[in-house]
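With one protein chain held back, the other chains of the complex are shown just where they sit.
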Amino acid sequence: MTAYQTVGTATARVDGVDKTTGRAEYAADHALPGIIWGKVLHSSRPHARIVRIDTTEATALPGVRAVITGDDIRGNLYGRAIKDMPVLAVDVVRYVGERIAAVAADDEATAQRALDLIEVEYEDLPAVFDIEEALGADAPIIHPAYGTYPGSKPLDAPSNGYHRTVQNRGDLDAGFAEADEIIEHIYTTQRQHQAYLEPHTTVVAIEGGHTNVWTNSKVPYATRDGLAFTIGIPADTITVHALYIGGDFGGKGTPLNMPICYYLARESGRPVRMVSDYIEEFLAGNPRHATLIKLRTGVKRDGTMTAHHVQFFVNCGAYAGYKPAGVIGGANHAAGPYRIPNTRVEATQVYTNTVPGGHMRTPGGPQTVFALESHIDEIARALGRDPYDFRMQNLAEDGEQNAAGETFARVRAKETLQAGAEAAGYAQPKGLHIGRGMALGDHAAGGGHGSATVTLTPDGGITVGTPIFEQGTGTHTTLLQIVAEELAVDPERVHLDSWDTGAVDTDSGIGGSRGTRVASTVGHEVAQETRRALLRIAAEAANRHVDEFTFGNDGVIRHNSNIVAPRSWGDLLVATGQTAVGHAEADIEGRASATGFAAQFAEVSVDPETGEVKLLQFTSAHDVGMVLNPVGHQGQVNGGIVQGIGFAMMEELRVEDGRVTTLSFGDYKIPSAGDIPPLKTVLLPSDDGVGPYVVKGIGENSNTPVAAAIANAVADAIGARVRNLPITSERVYRTLKSQG
Amino acid sequence: MQLNVNGRTLEAEATGLATLVDVLRYELDLTGTKEACGVGVCGACTVLLDGRMVASCITLAAQAQGAQIQTIEGLGDRELLDPLQESFITDGGFQCGICTPGQLMAAKALLEHNPQPTEDEIKHWMMGNLCRCTGYYQIIESVANAANAARGDR
Partner (left out) sequence: MSPETTVTFHTPSTLDEAFALLKEHGDDARVIAGGTALVVMMKQSLVVVDHLVSLASIPGLVGIDVREGAVHIGALTRHRDVETSPIVREHLPFLSDVYGRVATVRIRNSATVGGGLAHADPSQDPPAALMVLDARVRLVSPRGEREVAVAEMFRDYYETVLRSDELIAEVIVPIPSATARTAYLKFLPRNEDDYATVAVAALAEVANGTVQKLRVTLIAAGPTPVRAEAVEAALEGQSPTAEAIRAAADLVADAVDPMDDFRGAPDYKRDMAVVFTRRALERVLLAQG
């Protein structure tokens, strides 16, 4: 492996001082003269015709500057891919929490009082909340006009199942015919809130025809373009300003109140700030989707898998607009990294009268991996095999296709599983009611468009400009480390400049584990461009041809025959008084060719009298490329696991009769420092990976297998197989009771 | 009303039901203190009142009159960071940073009260400061390392 000075070291984060002194600016911190507060009225009905909205009293309240309803802004629909949602409901509401009116007032309390004065008369319509209900023959169609929406494809017949894909490989029927046993299970997963601690926040100020937006968006360019489309104004009249994002986990790509904030600013003529409270976040955010997953697998007595049928149903909620691709992927994870020649993977996206889902850390991944990896354990047990051995027999090896028919370079599934098993003490003796379970996941880093500019000034200034907003994972620091490395300077000397939108044409932002992949490629390229700019300055100063100079990894520029004395690039700029600028853009398409495996092992004790599950230890083995920053990398591993524990055992955005009922952090519990088990991490570094620094993504991989590992450990401990997340003590207790 | 914040007496226009976090952020422009859950569970709004940590989102500003209020702005600055700030930076004690001011104020109160906490004591004390990014391990390490640094072990 190449020796590096800065890359691969625990370089302190560039945002450290800002964030530990309270000086880092987040959207809610942005102050403007004359700023007023915006607030939203949410529907109290899951499906209803709006007969009348009376805003007279609200408008008359002193201190109120604007009151708007859907009728005031009838215009383009909103949506990230499928444009199916109005900014404020028009004529009909489709979920409890749907935005139906908004108020801007001098202070938050007045805005709230004004909302309380708005009268809405509804006429209830039949509603459907579950996947099966919504797909039923006489279910009310939630979007009769689907097919006319921008980004949608017309359906053959009206259905709440608005999107369906079927992917066939081999001959499924022949595969099942070959099998000695066919094993079939149904799994369900719950809605999970991203639970970033910074709620969605937007500040909008319209000045002289230009719209300035401060919002916590991880995809500022897409946010700008989406707003422009919805309002019907040119994108270049909107600037989304750079700021820190207080946690994302997938949920900060959806603007929620942002378009409303624009209309309130326009209507009131004042800058408007909208800070969601956590009731609004839980009621009307964009949570991880609830799913229903049917798996059917044919297997021979010798353990060979012959056929595998996945039916993946996604409860999308009332709108598709919060999904960046209009649908939730991940179905392929329910096929898995196994050698199965005959597979069918079906995915159905279903509208229901519930809160629309959005993206969260590997959309679809934790759901499908939970189902598949639970199912694999159940197949192994049915055959009387140890789940570890059964996986080792069936995992695809390097050069083989996985069950979905994908081929990745340098597959290290078995090595990762083995390393995890050893670290977890999987084969060690264990006590009564103690169980160990494993699960495997893999994820190839996503692609995207990124860019960066490096500016070197004669006074020693080094600035890296980037269109990516720092949402917490350390992408800025990665970029800075690479530039420092390539220019052979102390990273502390590098200043980072987070750009507003408009600085470049476009940028993909953060998501799909692309951050490190894109940033490392862009960082490398911009550094090479900067080196070339420096060589040009050196050549010009010496009146020689640029090709005669080289840039050393020590930061020294040398002439090929030493006619010109070597000198550091810093000295060159001092001597010439010039400024060197390098700019690079990178378009990285599709998923990376190399995937990264995660093998996780949970050790639990289960109290058979109460069903209480205690996590005794958690082990996470990762097949990684080069680790650019070990502290940041470990932080992604730890954070992903703990979120996974929440998903597995405690978090559930409960929806009852279409209404979210877990409306505070008192009821929606996420893991605290008191809930974390001892953690072991095993890294299997290698020269495999993508891009100039051979990296793999980590942010998603550490999170996807957790629930399955815990479910399998619980089954190992007391034989209770919980197929519905979360694995609460009550579920374990009931499962045990039902088994007698 | 008058509030004593970080050793200075500040005048704020605030009525009876204004919460301390709102007054700090929107009247006194001390935006380092964050509000997240709004119900006293998550700890993002943690400040110290006479050295004791409280949730400023469920404390009325009126209740804080007469107390010495410490916020993140009073902890240490770029020129002279508190050992806790230093260790949070070097040991990965923050990622997105939104819970960090609250974590630091809670940790400050802990080390004032117990300069050499065990790992379990740190976990127990910090249990009310939620973090969605780090999984807590590196926060616990940061607090332990700051305690050691204060003792001269580092």
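By written order: A and B. Residues from 1 in each chain.
The working rule: a contact is a pair of C-beta atoms (placed from the backbone, for glycine too) under 8 Å apart; a residue touches a chain by one contact, two chains touch by 3 or more.
Please read these numbers as outputs of a predicted model, since none were measured by experiment.
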Touch assignment to the omitted chain, from B:Thr59, B:Thr90 or B:Ser142, lands on B:Thr59
Touching the hidden chain in the full complex, which residues of chain B are there? Just list them. 15-19, 22, 38-41, 43, 46, 49, 52-55, 58-60, 62-63, 106, 124-125, 127-128
Go through chain A and note every residue touching the omitted chain. 107-110, 112-113, 116, 277, 279, 609-613, 649-650, 652, 654, 661-662, 666-672, 674-675, 728-730, 733-734
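What we mean here is this: only the chains that are shown with their structure count from here on.
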In their complex, what parts of chain B are in touch with chain A? 17, 22, 25, 29-39, 41-42, 44, 71-73, 75-78, 81, 84-85, 88-92, 94-101, 104, 122-124, 126-140
Chain B partner contacts - residues on chain A that touch it in the complex: 10, 12-13, 15-26, 28-29, 31, 108-109, 194-199, 244-249, 277-279, 471-474, 631-632, 634-635, 637-643, 664-666, 670-674, 676, 679
